[in-house]
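Every protein chain but one is kept in place in this view of the complex.
Our next item is chain A:
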Amino acid sequence: MIRAVIVMNTQGKPRLVKFYDFQPPEKQQELIRSVYGVLSERADNVSNFVEADAIFGPGTQLVYKHFATLYFVFVFDSAENELAMLDLIQVFVETLDRCFKNVCELDIVFNFNKMHMLLDEIIFGGQVLETSSEQVLKAVEEISKLEKSSSAISLVPKSVSARFGR
C-alpha cells in the first residue's frame, strides 16, 4: 500500500501532501521535515530509493524523483514494487506536464486544488488506480467541464500564476 504522497520543493516547503493512513497535522509536518532532511543530503547521481524505516516505521520504503525545484516522494510498504512506484511518479509528473503544458513549481502552488483532483485519479486509497495518463486527463477534463458549466474556474492560467508569482 502507498502510505503517503508528498510533493515539496528543494527548500522543504510542502506543495502537495496526501497521507493514505491518517496522521495528525503535527506528525505530518514532522514526517515531511524528516523526509526533507534525508533527501536534501542526497547527491544527484544516486539511486531513487531511501529506506524509510526510521521515519515511517518498519518495512517502509521511499522512492523519490527530483525535477528542477521539486521533489516527488512516494512512501509505501513491502507489498509494492519499488521500481513500479518510481514509474508511477513518472506517470504523475508526465500527466501534470500535459495538463499544465510544461509544468513548473508555480503551477503546482497555484493549482494545488487541481493537484488533488489529478492525484485522486491516479492513486486511490493507497493503491494504483490508473496508469494511463490519457485516461487520467480524460477524467480530469470531464470534471473541468462540469465545473465550468457551474461557472467556476478550475485552472489558474499560466499568465495569472506567473503574475502572482512575481
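Simple rule for what comes next: a residue touches a chain if its C-beta (ideal position, glycine included) is under 8 Å from a C-beta of that chain, and two chains touch if they have at least 3 such contacts; residues count from 1.
As a convention for this text, contacts and distances are computed from a predicted model.
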{"item": "Per UniProt, the name of the complex member that is left out, chosen from \"UDP-N-acetylglucosamine transferase subunit ALG14\", \"Auxin-responsive protein\", \"AP-2 complex subunit alpha\" or \"Guanine nucleotide-binding protein subunit gamma\"", "value": "\"AP-2 complex subunit alpha\""}
{"item": "Interface with the undisplayed chain - residues on chain A", "value": "1, 13-14, 16-18, 20, 22, 25-26, 28-29, 32, 42-43, 45-51, 57-60, 77-79, 81-84, 86-88, 90-91, 109-110, 112-113, 116-117, 120, 124-135, 139, 142-143, 146-148, 150-153, 156, 160-161, 164-165"}
